[in-house]
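Heads up: the structure comes next, in structure tokens.
One protein chain is absent from this view; the other protein chains keep their places.
The chains carry the letters A and B, assigned in the order they are written, with residues numbered from 1 in each.
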Amino acid sequence: MTASSGILTTGDPGHAVDEQNPTASLAHDSRGGISNPILGMLLFICSEVMFFSGLFAAYFSIRASSVQWPPIVASDPALTEHFNLHAEPWYAAGLTLILVISSFTCQMGVWAIRRDDRTGFIRAFGVTLVLGIVFLIGQVYDYSTIGFGISDTPFGTTFYTLTGFHGAHVFGGAVMLSVILYRGLAGQFSSKHHDAVEAASLYWHFVDVVWIALFSTLYIL
Amino acid sequence: MATTTLTPAASTYRSGLYEWVTTTDHKKIGILYIVNSFVFFFLAGMMALLVRTELAQPGLQILKDESVYNQLFTMHGSVMIFLFIIPMLAGFANYVVPLQIGAPDMAFPRINALSFWMLPLGGILLLLGFVTGGAAQAGWTSYSPLAQARPLGSVGHGEDLWIMGLVLIGTSSILGSINFLVTIFKMRAPGMTLFRMPILVWTVLVTSVLVLMATPVFTSALIMLFIDRNVGGGHFFDPQFGGNAILWQNVFWFYSHPAVYVMVLPAMGMISEILPVFSRKPLFGYRAFVFATAGIGALGFSVWAHHMFTTGSVYLPFFSLMTFLIAVPTGVKMFNWIFTLFRGKLTFSTPLLFALGFLTMFLIGGINGAFSAAVPVDFALHDTYWVVAHLHYVLFGGSVFGVMAGLYYWFPKMTGRMLSEGLGKIQFVLMFAGFNLTFFPMHQLGLAGMPRRIADYSASAGWNDLNLLATVGGFTIAASMLPLLWNIFISLRAGKIAGDDPWEANTLEWATSSPPPPYNFDHLPEIRSERPLFDLRHGRTGGH
Partner (left out) sequence: MSSAPGSRPSTTTIFGWLIAAVVGVALLALVALNGPAIWRSFFPPDAKSVEGQQIRNLYDIVFAIAVVIFVIVEGLIIWTVVRYRRKPGDDVLPPQTHGNNVAEIIWTLVPTAIVIFLFIISWQTLNSVEAVSAKPDLKVRAVAGQFQWSFQYLPADAQADTKPVFTITAPEGPDGGLFLPAGQTTHVFLQSPDVIHAFYVPHFLFKRDVVPGIVNQFDLEIPSDDAGQTYRGQCAELCGVGHRIMVFDVHALAPADFQAWYTKQVAAANATPAPAPSGAAAGPSIPLTAQNVKFDQSTLTAPTTGFTIHLDNKDAGIPHDVQILDGTGTRVTNDKAITGPAVTDYSIPALPAGSYKFECSIHPTLMFGTLTVQ
């Protein structure tokens, strides 16, 4: 923080509200409402929704303009076989289930910290993180066995782009959860002060919803 | 004015490079944005001068390798848009918005610093192409398949660096917009209701929504192009491999059309701050102005395909109608500005001159836009120099004149010293004349059939005189930068001391010292209208 003259006291303008400090009292109008980090996270999620909208729009546009979807590769029947994700959606369905459960455990963690139950919060977030990592490992395994690559027809390109960027977001979410968990273990959160927990859980739910959309689009629709 | 009792704030700033590199103060970050944008402005201006020099006469004179010519106009456009206009306006907003709403800083100061530092990094990535075997050369629109890694397309690192640079700059924009939105929604001083916010804050609000919704779509397009070029084999955008060339244009313009409003709305906001102050009247039709801004933002998402009228792949009547309709809120603003001046008492300081430059030139940019909204006329004008004229009347005649007005207006607040009025007026005259000399003839060139993005033209085409005129104008614009630089140099050293409120202005930034101390305010005047300082001086006269 910048050093200040004698008139102004320093402090984090976002949080410390000090009667002696006129600047801090201007910091933001504390008439309640949504807190800054949570609003920031919601807006960030808006931008992420638009990012995935771009990818989905490209997917549907390419799918709509192709004669046959999934494409039939005359030169390589095995590839055509692998493209038929609809036939074997069970593995991906399992991954979906893992991510949906992790969303629930994440929310349980939020409820726990809201009632000041720190142990419950850490346990729930720990489980969420583990489930997230399991999902990521599961997806890497899926890639290694799925039988087609990113440059195999528009199908392969769109499949890997969509799932890959979702995977990157799960990874980002897992990093976020780790930070929250670390701070939680250091005792930084309480029922009064846990905006970061709420924000991280919002992000995790978002990642979950994107996966459900992806799963429905790629494996069912 | 004696609303502040602070000692001059300069002493509270720790001097030195370290302080500037590590700062999270929105004012310093704002100044960093502005300085950084000026650096890129000069670089991209040089590129434009090279392009204009080549076009001054028929025949290839200086850019014998035409791929260099293509690199230059590609980078001129990309740098001007992504590293000059957008960040320049973001810089002013960074400096002014927290002050105008009576906040001590942005909502997320560290993210603010991060947003800034991504810019020079992105800029370096973008320009690195010049030293790694050729920068991007598919135009700033980077249409696929030309932008694909294919022979006669965009082989080499330049295009990839362009993509990476823009992803970085886009992320910076997105983070910045989140920061602005949270700041505006959550950090307003008591009494600063939404409808008492200065118009600049409103325009930044709408701009941030546009950035938040549109930029990620562009990021996704860039990433798909990157995948196409490097690992995917062109399945997204290259029809040769089952991709769709028009898809790129749709996704690109879905961002890049709202981006036009990102580049113009904050400049409109700055003009709307300056005109009332120098005519000593409130802004005419404050609420209408707010609704018009929101209307432009909303309609801005439904007109992107007017860049694609000649592709044969868009539904023409819908996008034509929407494009015509977006002229209406813009017209409302124009009349509100004029009636702000009407019956006022105008003081012709440099900020007002540039603001009037904005009004007169942006008017032309708006009217010549209507030609292209009429689809059949666009069939004649699309991709000719007419379009170059149109976009420069909007982005130079509009945004750049707005930026200059803002610079002369807020420089005293940022530095505590006034810029010289005499040099300012010389700059204005040179820039105004040079601008019109450069870009007005381009209307006629376009009508005469000169396409964009050509390094040379036939001597018998009849385009010689107008091209020469445009080149002379280009160098006049460049010359107009000299008085500006000299002005900034001497004013920083020995300019007149500004005091808190040199312009008898209306908004809160003038209620604190110049430059303001860290966290901005000692105490705030009562906020009962959109002109709290005017109320303090003269009492209330109605309003909101």
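Note that in this section contacts are C-beta pairs under 8 Å (C-beta built on N, C-alpha and C of every residue); 3 or more make two chains touch, one makes a residue touch a chain.
This structure is a prediction, so every number in the text was calculated from the model and none was measured.
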item: Displayed chains contacted by the hidden chain, counting the whole assembly; value: B
item: Residue among B:Phe130, B:Tyr143 or B:Phe185 touching the omitted chain; value: B:Tyr143
item: Touch with the omitted chain, as defined above, among B:Gly129, B:Pro282, B:Gly406 or B:Gly474; value: B:Pro282
item: Residue touching the undisplayed chain, where the options are B:Ile111, B:Val377 or B:Leu468; value: B:Val377
item: Hidden-chain contact residue, picked from the options B:Ile85, B:Ile246 or B:Ile527; value: B:Ile246
item: Touching residue (missing chain; options B:Ala44, B:Met88, B:Val303 or B:Met418); value: B:Met418
item: Residue numbers in subunit B that touch the chain omitted from display; value: 66-67, 70, 137-139, 143, 145-146, 150-153, 155, 239-240, 243-246, 279-282, 284-288, 310-313, 316-317, 320-321, 324-325, 327-328, 331-332, 334-336, 338-339, 341-350, 356, 359-360, 363-364, 367-368, 370-371, 373-377, 379-380, 382-384, 418, 420-423, 425-426, 428-430, 433, 443-444, 447-449, 451-457, 466, 502-503, 538, 541-543
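Just so it is clear, only the chains that are shown with their structure count from here on.
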item: Inter-chain centre distance, subunit A versus subunit B - centres from mean C-alpha coordinates, in Å; value: 33
item: Complex contact set, residues of subunit A against subunit B; value: 2-5, 7-8, 13-14, 22-24, 26-29, 33-34, 36, 39-40, 43-44, 46-55, 57-58, 61-62, 65-66, 71, 150-151, 153-154, 156-158, 160-161, 165
item: For the subunit B and subunit A complex, residues of the former touching the latter; value: 6-7, 9, 11-14, 19, 23, 25, 102-105, 107-109, 174, 177-179, 181-182, 185-190, 212-221, 223-224, 227-228, 231-233, 235-236, 241-244, 247, 250-251, 254, 517-524
